[in-house]
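All protein chains but one are shown in place.
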Amino acid sequence: MKNYINLGRDVNRLDGYDKVSGNAKYIADYEFPGMLYAKVLRSPHPHAEIISINTSAAEKMEGVIAVTHSGKCSHKMGLYLVDRPVFATGKVRFKGEPVAAVAALTEDIAAAAIKKIKVRYKMLPLVDNIEDALKKNATLVHPDLMKYSYLPIYYPKKGTNIFNHFPLRKGDIKKGFKQSHKIYENEFTLPQIQHVPMEPHGALAKWDRNDKLTVYSSVQSPFTLRNLLRLAFGLSHKDVRVIAPYVGGGFGGKAGINMEPLAVALAKEAKGKWIKLIFSREEVFLGTTVRQAMRARVKTGISKNGRIIAEDIEMVFDGGAYAEYGTNVVRAAGYTCIGPYDIENVKGDTYGVYTNHLVGGAFRGFGHGELHWAVESQMDIIANDLKMDPAEFRRLNVLKPGSINSMGEKITKHTGNMVACIDAVAKDLKWGKSSKKPAKPYIKRGKGLAVLEKAPAMPANATSCARVKFNEDATVIVHFSGMEIGQGCITALTQIAAERLKMDVSKLHAAGLPDTDFSPYEWQTVASRITWAVGNAIINAVDDAHAKIKKVAAKVLKVKTSQLDIDGEKVFVIGNKRKSIALPLIIMGYQYPDGHTIGGPVEGVGTFTPNLTNLDAKTGQGHAAAEWTFGCEGAEIEVDTRTGEMKILNLVGAFDLGTVINPSTARGQIIGGMIQGLGSAVLEELKYKDGKIANPSFVDYKIPTAADLPDKIKHIFIQTPDDGGPFGARAIGEHPMISIPPAIANAIYDAIGVRIKALPLTDEKILSSLKEKK
Amino acid sequence: MSKDITLNVNGIDHHVNIQGNETLLKVLRDKLGLTAAKEGCGAGECGACAVIYNGSPASSCLILAIEAEGVEILTLEGITPKDHLHPIQQAFIDKGAVQCGFCTPGMIVTTYSLLKSNPDPTEEEIKKAISGNLCRCTGYVQIIEAIREAARRLKRSKGRRK
Partner (left out) sequence: MENFEFISPITIKGAVNQYKKGANNYYLAGGTDLIVLMREGILVPEKIIDLKTAGLPSGIKKLKTEIRIGALATLSEIEHSSFIRKEIPFLAEAAGKLGSPLTRNRATIGGNLCNASPAADTATPLIAVEAKFILSDGKKERRVKAEEFFKGVKQTDLKKGELLKEIVIPRSAGKGIFYKKSRIKLVDLATVNMTVYRAKKKYRIVIGACHITPLRIRAAEEKLNKAKKIDLALINDAAALVIKTIKPISDMRGSAEYRKQLVKTHVTRLIGELAGVEV
């Protein structure tokens, strides 16, 4: 590793003070004089025609200022596929869908008014799962699908519930299977799960009488929100201002556009008044987005020497009632469908289908947790059947420098080192040695591992901008619009700026939270891309500022700009450090002894655009991955065969995240992601009864507490610098969550010889699988 | 019903008019401007709203403000010293125990109470003590480390004072 002054060390979080002192403001903490409070009426039915809505009793109530519904606000929204109405229009498509909203002087009045709205429904047939959605003559959740607007990189199917089909073709699949020595076919499923950010969603909106709209929101994507709001409500970008306070956890659930339009629709009805809409926890479950459910069928052909030579994978995502953002989950899972493997012949078909379930959307991992669940379970089944060591089987088959991945991209030594990740995990698990024998005969132990890869899933035009602004004393303020959602981007990005400026990080201040009127543009804080993409923009911004300083210095020192360098304190002539100008004397303009001044305040602007292409419509080949992060995760577990009770003895994850900017926050991302992965592996599931969500609260949707930590948990950094990343860094935010479920399922198999193909891996399911085996 | 009551929060008596159905959390946040305590669930399940109530931590979302008359209440604002941070707060920063920060006020309140009654908790005791404070970001490991570090620091500073 290079000698960095600000990188690779645990700079304390710059937002730490705000957050430990209670000083940090989140959306619900904002109050403005004269504010109105909003409540939403939600559909009690999963699929029903709306016959009539009568709001007159609600409107007459004292203290009710505005009531709205699809009759007044018929706008649709969507990042990729514009299919989601602000209020259910014509029919409701899931239980919990917003039907109407009220703004009143107090929350109590709004809540009471909601109850006075009368809606008459006529039931429609329920599309309750993937099978219902796909069957012949299926009830269509969106009969008007083809009339919706969508980006041309998605492929909805006319007359079906399929809102996107992503095909991938590589090599000759028929030939591949023909040459295969053995062929394996399996089906894997997983249910919908919730992000569960600890902060419920919320938004504040004010629509002024001159049609300027201001919105505060707990949002991962202030600029994309602005763009989608102005599209939905027919405004100009300049007239919409989005201000983003600290976000109390996002995990994808606050990406794109969410519940903000509900507040905006009310604001439009009560012009000049602030509307405050804060979701309850139940509404977070019902009314935001979830990770889509999925069913995968994987068919894999193996050569005599254990190489995978053909794979046919079909994945169907249950996108819920609206596809919207989720359309791209299908695409991202589709182009990565085989995981980090070098396979010559591939056929992938990834579908997203509408059902009457909660709306699927972006979720940490973005399709990759889902696909790796299938692929990494399948690999383990194959390795075990071939009597090959599962780690060795993966070492043999994973991507290495020179390999061609599913999309046809060539892997180089800069892409990352998958084998090193496997080796690190194997070492920590003492792979190959059997677990210590438990004291009781009915306790069985086992080990498992699973690899993973992910690239940021984003369109080719997902751009970033950053600014660095010098102050009079040569301290620096950094501006960017990567959202601080807990991942530590304010700190990491300031470290990157400091490093490029050759200053200690203490000389910098991050302007932090974005306001679209003042902050530089940023596409979205998603896809683990912020440190990587904005980091690059910041480097460019620093270089721009430095170029401006050098231009003035060259005049003063009468040298060429190419002869100059800057070290954080001064600009100087290379080879003659005494010929220099201290930065404070130049960053506001240089003043000659006679008072004449040249130059001016120095502010650098930098942008970054990933180098990507669209993918071929028929084969999915092209270049959609700006960079890859490889990783491997492992688990050692024990099972009580009497009751199915599982105990996690050890969880370990190794990730090639390139240059580590801040070890402490990187560790936080990894451990936090692994524990969220643990939740998705053993606990979490949104359950339906008659198409209605049955567990929209923490009473029955459990997430891990501190008491549920494994006995041991460990993170391992592999650091192969990324040639396109800022100082060689690459993405790490989502990855740690991805392969925990298959690692644990594989460990269960190792322990008790039972293969569970449907998440979550509950004690009860382990027990019933054991019984079936007998 | 509505009623004028006196709430003793962070050592100060506040005279407020409240509705019977307002929770302590709501009154702290909306009427007293003490917004460190957060609403994460409103149902006693997440701990984001924890305050020290009559000497022990409790979910302020499940306490009616009207019940709280005459009870000593301490919030994160009251734990934070006037011109620096409490050693627990500093340990949370130093150990990387904070991510999105939404659970942090509740975590620190719970920790404060834990270390008062048990200055040298074991790892198991820490886990049990914070089991009612959900955190979705950190995976708890660095929070547990911060609590241990805070315990060490508090012991050291106590030793010095003696």
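Letters A and B mark the chains in the order given here, with residues in each chain numbered from 1 onward.
Here is the rule we use: a contact is a pair of C-beta atoms (placed from the backbone, for glycine too) under 8 Å apart; a residue touches a chain by one contact, two chains touch by 3 or more.
Because the structure is a prediction, the values reported are computed rather than measured.
The chain that is not displayed touches the following shown chains in the complete assembly: A, B.
Of the listed residues B:59, B:80, B:104 or B:142, the one in contact with the hidden chain in the full complex is B:59. Considering the full assembly, A:762 is the residue among A:384, A:619 or A:762 that touches the omitted chain. Of the candidate positions A:676, A:705 or A:769, contact with the hidden chain is made by A:705.
Taking the complete complex into account, residues 1, 3, 19-21, 23, 42-45, 47, 50, 53, 56-59, 62-64, 66-67, 110, 128-129, 131-133 of chain B touch the chain not shown.
Interface residues of chain A with the unshown chain, by the touch rule above, are 108, 642-645, 683, 687, 694-695, 699-700, 702, 704-705, 707-708, 762-764, 767-768.
Convention: only the chains that are shown with their structure count from here on.
One inter-chain figure worth recording: chain A and chain B are separated by 30 Å, centre to centre, where each centre is the mean of the chain's CA atoms. Residues of chain B touching chain A in their complex: 19, 21, 29-30, 35-36, 38-43, 45-46, 48, 75-77, 80, 85, 89-90, 92-96, 98-105, 108, 126-128, 130-144. The touching residues of chain A, counted against chain B in their complex, run 10, 12-13, 15-22, 24-26, 28-29, 31, 108, 195-200, 246-251, 278, 280-281, 485-488, 664-665, 667-668, 671-676, 697-699, 703-707, 709, 713.
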